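With one protein chain removed, the remaining protein chains of the complex are shown where they sit.
Each chain carries a letter (A and B) given by its place in the written order, and its residues are counted from 1.
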Amino acid sequence: MSRIVIFIFSKLGSLLATLVIMSFIIFMLVELMPGDVAQMILGQSATEEAVSALREARGLNEPILKRYALWIKGVVFGDLGESIYMQGVAINSILWRRVGHSLILALTAFLMFVPLSLFFGVLAGVKEHKLSDSIISFFGLATMALPEFVSGVFLISIFALKLKWFPIVSVIPIGESLLSNLNIVLLPAFSITFVMFGYVSRMQRSSMIQVMHSDYIRAATLKGMPRSYVIFRHALKNALLPSITIIGMNMGWLFGGLVVVETLFGFPGMGTLLMSAIKTRDVPLIEACVLLITVIFSLSTVATDLLYSALNPKIRLTGGQR
Amino acid sequence: MSKNILQIEHLNIDFETMDGKFAAVNDVSFNLGYDQSIGIIGESGCGKSTLALALMGYVATNGTIAGKILFKGEDLLTKSDKELVKYRGNRIAMVFQNPESALNPALTIGAQLDEVGLYHQKLAKTEARKASIEALKMLNIGDPHGIVKRYPHQISGGIQQRVSIAMAILCRPDLMILDEPTTALDVTTEAVILDSLNNLREKLKMSLIYISHDMGVINKVSEQIVVMYNGEMVEKGPKHQIFDHPHHPYTRALINCMPRGGVVKEKTALNTIPGYVKRRGVAETGCPFVERCTKWNKTCEGLYGIREVGKDHIAACDRAYASDVPVKDLPLKTPKPKDATESTTDLLKIEELYKIYGKRRKIYAVNGINVSIKSKSVLGIVGESGCGKSTTAHMVSGLYEPTAGKIWFKGTNIAKAWNKRSLEILKEIQLIFQNPGRSLNPSHTVEQIIGRPMQILANVKTRPQRRQAIIKILKRVDLGAEYLSKKPRNLSGGEQQRVAIARALSINPNLVVCDEPTSALDVSVQASVLNLLNTLQSESEASYLFISHDLHVINYISDYIMVMYGGKICEYGKRDEVMEAPYHPYTEALLSAMPEVDPKKAPQAIALKEQLPDPSKKQQGCPFAGRCHKQVGEICAQEYPPLVRHSASHYQYCHIKY
Partner (left out) sequence: MNTFFYQLKRSPLAILGILIIFIWILIAIFGPSLMYYTHTHIDSEHQMVKPGVNRHLLGTDALGRDLLSRIVYGSRSILTVALLTSIVSTFLGIIFGFTAGYFGGRLDSLFLQTMNILMAIPPLVLSMVVLGILGDSTIFSLTLIVSITFIPATARVSRGVLLTEKNQEYVSAAHIRGESHLYVMFIEILPNTIGPIIVEATARFAYSIMMVASLGFLGVGLQPPTPDWGMMVIENKEIMTQAPWAILFPALAIASLVIAISIFSDFVSKVLIHE
């Protein structure tokens, strides 16, 4: 039992180390970028005094390491700082709602593409070289190649413009919440699903093919087990396991796609918030957004890692009785 | 009801490949009676595995199959996959060569055993589990209740294979097919499994088809032998007849190729078969062995065909050896007689050599050994997997850095890895690897491969100079100048190993370390490589360090033999001294387990307990103590045995008082 606990703790430990280093890099990257922040906010015509006054007010004249320490201290205690652009509005008040929206979008996309790609990947693998396989493979190849905004554009033209089933832009009317307007989530989620489906279904297919050609599947067939039994009882477990890793590795694309899709559909999520923060050079907001995205992303990677280790008997039981 | 459980009639299996269609199995017909056991012997490419799979109604997607396979009167080839399900695993069962890959890594052993009973016999879960445990017990597997809960990667190769056999007997099949099931296992483990097989056959009244390249193994489990060559059956008969009066030239050549007791290098060279196997196109007819046969003459083509040559004995060719010609011409060639004087000088001296892996969980691969290699001689190191022989060879050749100890060579201590050795030392010690395909860079030509050591170690500076030297050395390994521009993938296994030998010898090293150089080769190829190594060694001033798990091969090529077990030396001496009593108990067990080509000599294998030594525990006493059949007492496990000297050159480490 303690071995498992040590294992989990070591993973979390290295996650923490990564995040600390990451936060430092993010901070440095953003702070050291060319261009004076205060200058950009006030515009070209601002006076020297106005600029330096703003810098003083925002604490921009402190040494950089001190600023980092202050920021990290704030983060640990839950205070993500204040937006420069929005005249000192606490970031916490704007960020978390957006995070929630983005997570709903991500979750919807996840729930859509995971079962679909696993199912079709397995199907294509089992029917290797047959017509259904060729169709599924090609479809996967095509969707994998389309950036999210491209598929988004196509989806909009068909479903929003021509068929008018969904709104073109995904905005929430003021005063309402996302949960009462869930239809705006569907097209964006669908766009993300396309790319992820393509990639994961193809990986799942090749994993399935590899398993079906393995010696132990042949041995099971020659033991007299019928084909459907061999597929479900013997092949599936081995074929689905690598997909956990594949999906985990591609969460990066999911998050990137999130930003693109939110921009295309005008969805009020973290992606659009980050976009506007970059445009307005709102340094604390940029830092907060990037940090949060990184944290969520890293957590999902660790979760996939742990899930894989739990399900793979070779890892779960190393060092077990010999 | 016919008296045959299996009747194969004119079986043909062709495969479609990028280079055209070729015949993997060509017009094979034979019968197997009830309760009979047949061994199919042949080298790689002869089609034996393809044949075995076809008997289960299984052929790869690019293959076409024609002919009849009558199992208890029913033609299996006319049956659909759904119908075949009733036979497979149920009436006909198969055991494969590689035990690890035949088991599903994601399911427990128990699950994989139970499903046979659950599905074929419609047993309830508890009954199926009971049947599985019983089958495991029949194979003498200890702790069956524990094993069923484990996953394949948690058990050893020997037990994995026995589990596969248990799976095969669950439904008490009428026919069991085994495709080289013990090739990947140690000799002592193999002996135990072969014993179990024989017991099972008696108990269950099963017919057996046993496929192997090793005649000795087949002799232990079968009465009849089928010899296959290049897709065709060239001879079939009772094993004694086959050994005493082989009729087909290939059969004779194959038997003569195998090293065995009594065949020593001072007296004879091993017989070999010239040439190599080429795939047959589907349209080719006539004798497949024609190009390599030493008894060929113009009338061969017209007289080719299967005919009876004795009781129950058929062959495709009987011209080569009429029954009045004395059989078994063993000495076809005699190598140059070696120097009569025995060398007394040591070329290499190993002192307290250790190799320990790991920091917390240590693995004692080599646990303190002392031995010398005399100049101009061959030292053979023999032992099973995990005994430390390969590790020792690698430390001598410089691949690994020893953990402790010294290796004295020409006055210097060379107990370091290659990156710390001087160029002169690197030039003097070379290595020939086990797998020739992987020891040659697939992207380089033969000229580059052999020329490179010449360039950097022997200072042969210009390309034309090197080319001359390369052609010379190719000649010494029986390869022509046309090989210069070839790449390894276009060479056969034997040719690849010859190139590897040429590479090692091109710079005239003083010590050549051979790490199981023939283990991956076919028997006939092995014979020619052994002959080559022998000739080269006797013509040079070099010493060879020859590693093998095959005691027959060691017996043929060595002047001195060292037996290792559990990282330590058991016995050392001149070849004849070690191969005769008094034996170290392990040497004795090893000798008894080695399969014999001559069916008359069927030594009774000494059954050793399965406990392999745990390399992670530093041994207090003798590493063989747990399994030894001649244990003296508690002292064996507690105290390391002393050196017992039988002669100036022969000693053992053992507590037994002689």
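Note that in this section contacts are C-beta pairs under 8 Å (C-beta built on N, C-alpha and C of every residue); 3 or more make two chains touch, one makes a residue touch a chain.
If you're wondering where the values come from, they're calculated on a predicted model, not measured in any experiment.
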Shown chains touched by the chain that is not drawn here: A, B
Sole residue of A:Phe119, A:Phe154 or A:Phe232 that reaches the chain not shown, by the stated touch rule: A:Phe154
Among A:Leu105, A:Val200, A:Leu240 or A:Leu264, residue touching the chain not depicted: A:Leu264
Among B:Ile350, B:Leu440, B:Cys514 or B:Cys636, the residue in touch with the chain that has been omitted: B:Leu440
Absent-chain interface as seen on chain A, which is shown: 14, 18-19, 21-22, 25-26, 29-30, 33-35, 138, 141-142, 144-150, 153-154, 156-157, 161, 168, 251-257, 259-260, 263-264, 274-275, 278-279, 281, 286, 290, 293-294, 297-298, 301
In chain B, positions touching the absent partner: 18, 397-399, 418-419, 421, 423, 426, 429-431, 433-435, 438-444, 452-453, 456-457, 500, 503
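Assume only the chains that are shown with their structure count from here on.
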Interchain centroid distance [CA atoms averaged], chain A/chain B, Å: 53
Contacting residues of chain B [partner chain A, same complex]: 53, 56, 58, 81-82, 84-90, 93-94, 96, 98, 101-107, 115-116, 119-120, 146, 150-151, 153-154, 164, 167
Chain A to chain B touching residues, read off their complex: 214-227, 229, 233-234, 237-238, 241, 313-314, 317, 320-322
